[in-house]
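Supplied in structure tokens, the structure appears directly below.
A single protein chain has been omitted; all remaining protein chains appear in their positions.
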Amino acid sequence: MKGAKNNAQKRGSMIRVGIIGATGYAGNELVRLLLGHKEAEIVWYGSRSYIDENYADIYRNMFQLVDAKCMDDNMEQLANQVDVIFTATPQGLCASLVNEEILNKVKIIDLSADFRLKDVHIYEDWYKIEHKAPQYIDEAVYGLCEINRNQINENTRIIANPGCYTTTSILALYPMIKEGIINPYSIIIDAKSGTSGAGRGAKVQNLFCEVNENMKAYAVGTHRHTPEIEEQLGYACAKNDIKLIFTPHLVPMNRGILVTAYADLAKDVVYEEVKQIYDAYYQNEYFIRVLDKDVCPETRWVEGSNFVDINFRIEPRTHRLIMMGALDNLVKGAAGQAVQNMNLMFGFKENEGLMMAPLFP
Amino acid sequence: MKGAKNNAQKRGSMIRVGIIGATGYAGNELVRLLLGHKEAEIVWYGSRSYIDENYADIYRNMFQLVDAKCMDDNMEQLANQVDVIFTATPQGLCASLVNEEILNKVKIIDLSADFRLKDVHIYEDWYKIEHKAPQYIDEAVYGLCEINRNQINENTRIIANPGCYTTTSILALYPMIKEGIINPYSIIIDAKSGTSGAGRGAKVQNLFCEVNENMKAYAVGTHRHTPEIEEQLGYACAKNDIKLIFTPHLVPMNRGILVTAYADLAKDVVYEEVKQIYDAYYQNEYFIRVLDKDVCPETRWVEGSNFVDINFRIEPRTHRLIMMGALDNLVKGAAGQAVQNMNLMFGFKENEGLMMAPLFP
Amino acid sequence: MKGAKNNAQKRGSMIRVGIIGATGYAGNELVRLLLGHKEAEIVWYGSRSYIDENYADIYRNMFQLVDAKCMDDNMEQLANQVDVIFTATPQGLCASLVNEEILNKVKIIDLSADFRLKDVHIYEDWYKIEHKAPQYIDEAVYGLCEINRNQINENTRIIANPGCYTTTSILALYPMIKEGIINPYSIIIDAKSGTSGAGRGAKVQNLFCEVNENMKAYAVGTHRHTPEIEEQLGYACAKNDIKLIFTPHLVPMNRGILVTAYADLAKDVVYEEVKQIYDAYYQNEYFIRVLDKDVCPETRWVEGSNFVDINFRIEPRTHRLIMMGALDNLVKGAAGQAVQNMNLMFGFKENEGLMMAPLFP
Partner (left out) sequence: MKGAKNNAQKRGSMIRVGIIGATGYAGNELVRLLLGHKEAEIVWYGSRSYIDENYADIYRNMFQLVDAKCMDDNMEQLANQVDVIFTATPQGLCASLVNEEILNKVKIIDLSADFRLKDVHIYEDWYKIEHKAPQYIDEAVYGLCEINRNQINENTRIIANPGCYTTTSILALYPMIKEGIINPYSIIIDAKSGTSGAGRGAKVQNLFCEVNENMKAYAVGTHRHTPEIEEQLGYACAKNDIKLIFTPHLVPMNRGILVTAYADLAKDVVYEEVKQIYDAYYQNEYFIRVLDKDVCPETRWVEGSNFVDINFRIEPRTHRLIMMGALDNLVKGAAGQAVQNMNLMFGFKENEGLMMAPLFP
């Protein structure tokens, strides 16, 4: 290991970070982002599957950048060593590990769904697992910073980091729901995702030859991000009975979520009115870019960055509104948003470590 | 040229075929399919851009299979030499060339949009060009064989070969509209297309690095296949005022159309009822495969073939129906359907030359 | 199952085919090709991993085309029911199953490496397994039809179907070696393969996100096709001590092998001389296309077909010859070549079932 290749000059005053699930794609993205973060240092690369192996042998992009072995997922031990733990793990794991003692020592940013849904029955219904720590659901803040920023601060102990589809969908729809522009009972979300969202598990369905040169819908009518979107959009319009259609599709590309959402207009509007609303909500948001008229979001323009590109089109023939959003599922849809939450929880600059421009092509 | 490599043993009794626009992707696909057709022989490879060049120098897959030079688009001359002309050309060209003398000599299968829309004003509105032969619009048969088969026969002089998005959309929706299962005024079609649909023109936006690793919507609210779908679905339910949303997306793959369509249920239905209707319409159709319960259409399973895979899902939470279809845009969405129409027009077996199994991976 | 979708009109006089390993990519390609074959009918879809599952549930391209369940790999039983068995299985399996009783009843076309190498020690060295039926190695014919056609006929009992890299490499080099144009001790073969060559096993390294947007060499200096190429080229020049470098690379595409091979010229030659030799060897070969001057083979131009495209360039600055070849690894590199061998073994037309034009794009 040549220290010279360590990306940031790490200082003594940095916070210490542990990652549980460091060898998934989101875990590796956390590593990439935190290597360039001035205030944080990773000290624990947790990965049950690769214990004692060199992290850089699993992810060779990190050769000579990360000099550490993978560790077991011991949250008790970890809580004594770090200031914040990211859990980028399968559903249920974080909830099964967390307890009062741990939360008194360390902040938790959970990239799984364990604390996203406020109604434990809905969680257990859609995820088909028992929730092991329902007592923390209320405390956990839904970490969509642009909407819940005022709840995320140095007192926050648990963040439920939103899903990739969810982040795109909510950010595209939120101002329209909140301002009563669209009918919240008429929403259809047709979403498309790159394949890194499917994870690094060795499954036939995710082999190159199965995904390449193919397009498909999956989990039609049953995807677990559905109730998460419904709940959050419900808060926006103070209704708890929103039901919507969410249809995800798999696209032969590595990164990117594209959402095309449809809803009935609740009133007659013109372009300028709608644009003004989006701008009012987002023009001061560093990570949200409301595009110019008639420019459609494309995943390539946000790849590798924490940006979300958003736009809309009024469809007068059918009196509907089409809302579109694009982001990088591993950055704003996972690791980038998690770092953004960390920044808020520790009082750092919100975009610290997240200012890289999108990579194209 | 080694005659031995000519794919079919061509006989004297074969019909003679001319292609105008033989060097576009659809044109090349016509060549591929007709090389394996027992009843037809291509004698004219028209391509204004490559006159006098060897066809096999433009499309090297045809090296030693096609021994011909590209010819000008002379429809008058061509009409004297062939039995049928395929026009795989930009909008407006076919309409500008066709006349009574030609139609008395030769059948025309037009892969452009010139004769698809029955209302010439809608054509001129959406395509922004003047229609040069509106007198033939009524005569032209909309060549979606599964629906209009009884109008396609040896007396048919002009076929308006349907578009790729349109074929997928109509076939997925038709039985539901026709049987009153869905509300025809509530339709949203979210479509995804491989890049061959964008043609072989040298445009920056279609370069490899611009399309690869990207997903985008385009022509949102304005795509010209919209009125074509509206008109045809209108016939199914005897309404002429259907308006729907059609949103196309570009996918980083060569071939394939995937349609995910949404509509409000017009009545309460269960799976078996809906399945029965689809089966009633399609089980005797060679090229339509209604999939088993919960199996979603995927473009990879139809690639290279003339099949359309169709399925649906009832979404009880929102009382909607989700209808899905997949086909190969160059085969059933263009050249394959054109050959299917030719087969019907000349009394050949409908699937002659079109029985190849899908190629995977 | 609608019989109407069965691709070929199957007759009583057809030969009966069994496939062991029908659910690998090469197995599925055998199915695709044999569905279009006029003289053969598949009656046994062997797949140890999917016993009793519908074949068309594993490969949905075959929905309504194949109405059969996967069977166990019982060669004894199979030998009583079929005329020919294709084994598209891991190394060692075919050798472990074959015996005199079976060979007296049925022909075997082995797509694995078990009978390709004539020296059993080399086999055991490179494949690290014991050969279970060395007594049949001599009898087995190396099924590169263009070179060994005179040994493949109705008396042939076992075919060792050549590998994909090997077929490309040997066909590109053979005439040059045989005619003494190049120094056989100076050969370097740099080969590139699509990912279907890696098989359908669920391995992390073959996931979409691991292969896409990547290029790598693998098995450098150790790939098992090396001795196979050395042996066969040795026959061409009557030397048994040829050693060469063979370096395979993995390319983010589904199908295709591209070989770029380098060797020292053994004498001064001009373009026309070399071209004449290639033509002399190959101009009557249906499946080999020697390209025009300065045209490089590209995998896209052979995709889906049984063609091999070959060309060369004299490099006068370094007095070397560059030889290039391209084929579809699943067709001429596996299933297509196997069918070609079957055709020869049963006295069918050599290109029966193999005349489809390449699919582009």
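By written order: A, B and C. Residues from 1 in each chain.
Convention: a contact is a pair of C-beta atoms (placed from the backbone, for glycine too) under 8 Å apart; a residue touches a chain by one contact, two chains touch by 3 or more.
All values reported here derive from a predicted model rather than from experimental measurement.
Undergrad: Just one of B:Asp83, B:Asp114 or B:Glu213 touches the chain that is missing; which is it?
TA: Answer from the full complex: B:Glu213 touches the omitted chain.
Undergrad: Which of these touches the unseen chain: A:Met62, A:Val98 or A:Met342?
TA: Checking each option in A:Met62, A:Val98 or A:Met342, the one touching the absent chain turns out to be A:Met62.
Undergrad: Taking the full complex into account, find the residue in A:Glu179, A:Glu213 or A:Glu228 that is in contact with the omitted chain.
TA: Only one of A:Glu179, A:Glu213 or A:Glu228 touches the chain omitted from view, namely A:Glu213.
Undergrad: Have a look at A:Pro90, A:Pro134, A:Gly234 or A:Gly304 and name the one touching the chain we're not showing.
TA: With A:Pro90, A:Pro134, A:Gly234 or A:Gly304 as choices, the missing chain is touched by A:Gly304.
Undergrad: Pick out the residues on chain A that sit against the missing chain.
TA: The missing chain touches chain A at positions 2, 4-5, 7-8, 25, 28, 31-32, 35-36, 59-65, 196, 213, 254-255, 283-284, 286, 289, 291, 295, 298, 300-305, 309, 355-361.
Undergrad: Contact with the hidden chain only, please: which chain C residues?
TA: Within chain C, the residues that touch the unshown chain are 188, 190, 192, 194, 209-210, 212-218, 220-221, 243-245, 247, 249, 251-256, 258, 260, 262, 296-300, 303, 313, 315, 317-318, 320, 322, 324, 326, 361.
Undergrad: Contact with the hidden chain only, please: which chain B residues?
TA: Given the touch definition above, chain B has residues 25, 195-196, 200, 202-204, 206-213, 252-254 touching the missing chain.
The criterion applied here is as follows: only the chains that are shown with their structure count from here on.
Undergrad: Could you tell me which chain lies farthest from chain C when each chain's centre is the average position of its Cα atoms?
TA: Farthest chain from chain C, going by C-alpha centroids: A.
Undergrad: Chain B to chain C: how many Å between their CA centres?
TA: 35
Undergrad: In angstrom, rounded to a whole number, how far apart do the mean CA points of chain A and chain C lie?
TA: Taking the mean C-alpha position of each chain, the two centres sit 46 Å apart.
Undergrad: State, to the nearest whole Å, the distance from the C-alpha centre of chain A to the C-alpha centre of chain B.
TA: Distance between chain centres: 40 Å.
Undergrad: Please list all residues of chain C that touch 2 or more other chains.
TA: Those would be 25, 196, 213, 254.
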